[in-house]
Each structure stands twice: as C-alpha cells, then as structure tokens.
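There's a structure below that I have some questions on.
Only one protein chain is missing from this complex, and each of the others stays in its spot.
Should a chain be cited, it is by its letter among A and B, assigned in written order, with residues numbered from 1 in that chain.
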C-alpha cells in the first residue's frame, strides 16, 4: 500500500514527484559507488544495516545476533535473518520503516507480493536474483533513483579515497563528502588523543600549539572542500557553546588525555564556535544534530558496538546552548547553520523563533524518529507560522540505508503536498504559491542551504 | 450526546464495542465487591469520590466542604451536593468527565434527561431509586459491565481480606490485587519507619538487616501473587534509579527515620531496581507512574488530605532517570515494565524511542488528564510511528470511579477506531490489519502485558 492523498494534494505531489533527489546529508558508504560491486543478499542489504529495523525486532525480544549483527552474529544464515524479519513484519505496522520497505519492494524490486512468513523465501529469492543483475548495482540504482547529489558523512581524518575514485571514474554521479570533525574536537571521544596524533601526521601541522591545531583543522576542511564538500556535521548530546579567551590552556591539558569533564565540555563548546568561524571563511554550511544520547544500552555497546538502536533523545536547550556561538557569528548573513532536533517541544518554543530571527539559522527537516508522515505534519504545523518556509532547509534523508532513499524523499514530498494542500484549503495562499513552495521544499531549499548547484 | 464516528471508524468500533473489559490497573475499592452493599446515593457515588469532578468545581470557587468532602464536609446534604454539581454542569463542557458522566447517566442509569439545575432533583431521585435495586449493586454492575478482570491497587501491607472474601464467595467476578510497595520503599513516605515495623510483624522477617528487608518484601510479593496479583505499581515524582553496591549502609540509617533527602532519593532509586529484579524472579509486571507532583495545595492537604485534585504534572526525564535500572535488567525479555507519563513531550522524545528499543519496556496508555479523546489521538499520533503497536500496553482505566469504567473503555475504543480508520484512510494498512489491531488495543495487549489469561 502507498499513502493516499486528497485531490489537491495529489496535484501538488505530481508536480514534484519526478524532481531529482537532492540528498545533502546522509550516511551512505562511498565504497559502494567507488567499487560498484553488487549488493550481497537481502539480509545484508535490507536488515543488517538498518537500525530502524533491527531495533524494533530487538525491542520484541529478538537477539541482535540472530539478525547477523556484530561478531556474535557472524555466520548467521542470511536467509534465516530475512525469515525472522518477514515473520515479524506485523511489528512494523504504523511505522515509516514499513512504508519505506514496501516502497523498496514494490517500486525498486518490482515485487507485488506482501511480505509475510509465508512469502519470505520467495521474496528472498526474487530480491537475490535482481541483485545479481547489473541494473541493481549501486551506480545503476543511483542513476535510476535520479539522485542529483548525494552527500556522505566522513571523519575529519578520512582520506576520502573512495570519493577520489568516484571523481576519477567516468561515472557522472555526484557523491560528495561532508566534514565530520567531532573526533578531533570532542575530548570525550575515546580516541581523541590518538585522533590528534593522526591529524598531525595527516596535515604535517605542528599540533604542539592551539594555533597549529586550528591550522590542521583548516587544512582538512580545505581538503574536503577540494573534494566537493559543501557542509560540516556535528553531533552533540547536550548543546553547549562558550568562547574561551585562552583556549590553548585547556588544549595543552586535553591533548594529553588529561582534564576534567568540565574542561572537555568547555573546550568542545569553544571549538564549535571556531567551526562556525571557519565556516564563515570557507563557506561550508554547518549542521548541528543535537540532543541524542548515544549508546544508552551499555551491554549492547560492549557486545555489538555503536549505532545499535540504543540512541535515545533527551530534552534540549537550544537557546542557552547556542547563545555564545550566535552572539559571535549569528548575525553574519553568509553563514548557514542548520539545526536538527529530536525534541519536538523545541519546534515552536525555540527553533522557529530562533530561525525567524537569526540570519544564519535554518531549521533542518524532521530528523530520525520524526522522519515520518506524522512527524512531517507536526513539523510543518509547528515551525511554519513563526519561521516561514524560507528559514527551513528542505529535506535530508540522513540514511545509511541506500535503498530507502527514494522512499524517504517520496514520503517527504507527499507530506509537503498534504501540508500545502491543507494550507490552500484554509485559504492561506493560492495554488500558484503552493506549487512554488512545493518545489522549494522538495529540492530548491536544500540546494540553496547546502550551496549545491542545480 | 455521544461522540460520533465516521463510517470506517464505526465499523471498527462495532467490532470491539462488545469485547469484555480488561482493567489491569485502577483504584476501585475491593470492599464493594466483597460486601456487595448498595451504593448510598448519587452524591457519594458520582461526586464525592471523583477528583476529576470536584477539582473543576473547586477551580471555580466552590469549597470542597460544600461538596461533602473531608471532615469539614461531613453532614452536607447529598441532595445539595448533587444540586451544586448539576448547576455547574456547564463547567464540564469539552471535558472527558462530561462524556463519561453522560454515558453513565444514559447507558447505566437509563436516564435520557440532560443534567442541569432544573433537572437535578428529578435526576437525583431517579438515580437513588435505581441504586436501591439489586441489579445496581456492585457485583451485578460488574457483571453487567462485562468486566473480565479488574485489578485494584493495594498497599504492600494490606492483608487483602476483601480479596480473600471475594475469592471465597460463590461470585465468579475476577478482582485481583496489585502490589503497591511505595510506602515501604520510599523513605520520604511520612509513615516509612512505622511501615517497616508493620512489615516486620506481618512477614515475621528480621528487618534488622537489608537482606531481611528484601526477604520481607519478597514474602509480601509472594502473598500478592498467591492472591492473584500480576503486577506491581510505583508512583514516582522525579524519576531516579541508581544501583548501590552496599545498600545496607543507607538502609540502617533510613529505617531509623534518619538520613538526608539525598540518602532517601538514592535508596528509593536503588529499591526500584530491586523491584525490577524481583519482577524478573516472580513475573509481576512492573508499572511506573512518573512525574506527578502530589498535593501541591498545602492548605487543602492539611484540611482535606491527599488526592484532592492538587496533583500536578511536572516535566520528566525518563532517559537519564531509568538509565541505571535499564542497564541492569532492561535487556531481559521476560521482564515487563509499563511506563506512564503525564509529560506528553516525552512521547516522541523519550518513550517511543525507548520502548522501540528496550525489550522490557511498554508504553502505558494516556494517563489521567490525557485519558480523553484528544489525549488518545495525540498518543497514537506520537508513539506509534516509532514504537509500533506491539510496544504499547493496551488500555487502563486507572479509576476509583467504578461507574465510569465502561464509559472510559468505550471512549478508548472509539479513539482506537478513529485512529485506525485514519491510518487505513492514509493507506497505511488494510481493513483486516485494522481489525486485528483494534482487538489488540482493546483487550489483547492488556491481557498479554499483564499476563492475564483470556
């Protein structure tokens, strides 16, 4: 099934349905497009890498190892994994995961059957057969998905060799990196000290002083820009920024792995402002994903590692948290900072008023758990009246599940059409305005905010 | 008037309307069913015990004593109380109390008149006349209401004599106790020291040591299980859990009535984890009702006692608050913990992501102020996309107003039907799925989560 639209929403949707996909933030692996190897099997394509999927199965008592995850899951038969998934398909009723997956099966794999314990094996075989075809290889899918630009997210220390391979290839797909420097900025990162040493080697800068450290970061940013990056990305649990008059003092302590939690917090809070200032210099759009408490299940973290579905949102204070940063650079009109929240109570209370004031701020689309039909509806309901449409940032799919990208953009576009049709219906604006806004929200805002040329 | 449904919701509603009532959490008094005496009069049945009703009257300046409440209200003429209520019936426009009361008058008492100052006396007489009939006695109503199971909530020190009487009777109605141990766990309870002494007497355990204290609690749990209990219940203002390596140290201080606020907080935080661990052992489903600040009106508390409508919600942090508990037992698939919130901002931010991850967690239905048509709609809108349906806990009426039980379950079932019809209308799933989910939400989830056999 696909979600149904009323007549006026349908007209708006048809007008944007076929627009290219602009994907300025996500977590696809560039190796797929560099090597263009066939995806292995349905389990490794659709279940194992999708934390939306395996978290739900885990929540109902299915061990991650049964799903082939982690070293404990090594050797699990892919077909068995897919059977577990199919048998528990009812758990996803009402979730966007189900909508996305149905889209992938129906539209991308052209399989009309409904997933269930009974159809699992047949589905598995059909998908496997397709994956062996050339037109299901990563680049072919990328082209078929009509992706205009796809941004990956890459460590500041990444050599971007896969991006280089893609650039050097004769394939024209545009896959660009995004600068994610948390590992060299946040002293609480378990590898912080080691990361600085690697940063020193990589850049040949002298990290003995804070200014050398800044130079090294600038050098990495320049390399990312050279490789096509147009944005940075930061994940922060508790939003905090502050300007230190003499950051070298803390830097000297922290680069040795010493210092208190409070030192680390202050330093990271300062470095976020430095990043914003560097964005003013080099034009990289700054993204802040705030308020996700990572790895809350320590047993899972220990046995399976990070990103195992145990990242849970907490309440966020954007106003006080960004105060120091905004009062330093917030008035600069060239700067663009996109804020992503998982605390929806901040939509009307903080983000819409802030984006409706500060020239640098844009509100990111509904993120993660809220990238869903209701999540999109709540977003528009709560941000537009105060921030308008032009202080939004269009859509990000933010996914590592490559196959779901068209499904996610489709869900967004349907949500956009529904919202705009409702606004027209309320008499807020004409169909012409709605058509303009539909294109804006589907592609143009993302291109503009992330400075991605059409 | 009764709430109207659209055509597809009506079909779904008709399919679940007549299902038995499963009531796994509430505050009915077991004495009603043990003694099966006639209810006294309309005021003592419908006004005096219903804090939803008298709080609204109080908020408009009507003294509680005029409503027959507390020792100050002794001697107030029941008919006068009912007149005040009827005269102020307009205050309840738009509230679930009005919907419930109308259901009770129309369906249970078969009185078609609308309540008002003019009809007050006639209504009073008609209800009084019915209450004198045998078929309006507690057990007859219980049977007529088609209640499959009704759980009461009982102090850990309660002898459960009324439950014993019910069990020993020839009446087949299933009324089961729920273990509510806050009085012997929370050192801030004014009777904590005295409660421990009573616990010692009751169990014959030696409460001189922490392990004896645990034994005593285990013994009470076992007794409750023997008497039919399938769940525990905890009310916590500020959610906090932590594991103490040597709880005996604090225990020795606190059982003497000494210790600081922080000692009390730590100890109670530890005991919640012990309770979860005991639930792993004995299979009792654990309920946590969090974030209600009790008795905020000290004048009322002093003059009228507890539960006078002055309990007000505060914001809650489930993520950090339950961290220690979940990291100790949260991965155990046999354990069931149901979370109830009054802070709706936690639906999308915390509860849905948490229940969509932790195997032990289920989200309780909209609680208290949110047990209403809009509250139910907001709940489904906000939890389902992330938690799915199978991480919910069905419905609880959570009431001490026995007469309102069918009305409350009816309101929930209408809300379920409306929600599912909307989902179908959006194309999210078929009518068959919707029918399955309707039964799940009306009865089956509650039976499953609370381990109440069909």
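Rule of thumb we're sticking to: contacts are C-beta pairs under 8 Å (C-beta built on N, C-alpha and C of every residue); 3 or more make two chains touch, one makes a residue touch a chain.
Please read all numbers here as calculations on a predicted model, not as lab measurements.
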Given A:152, A:345 or A:443, the one touching the chain that is not displayed: A:345
Residue of A:62, A:384, A:405 or A:442 in touch with the missing chain, whole complex considered: A:384
Contacting the left-out chain in the complete assembly, out of B:40, B:144, B:293 or B:306: B:293
Contact footprint on chain B, counting only the chain that is left out: 1-4, 55-56, 58-61, 90-96, 98-99, 293, 296-300, 309-315, 342-345, 369-370, 372-375, 378
Chain A residues touching the omitted chain (full complex): 315, 317, 319-320, 323, 326-327, 330-331, 333, 345, 348-350, 352-359, 361, 381-382, 384-391, 423, 425-430, 433, 436-437
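In this text, only the chains that are shown with their structure count from here on.
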Where chain A and chain B are represented by their mean Cα positions, the distance between them in whole Å: 40
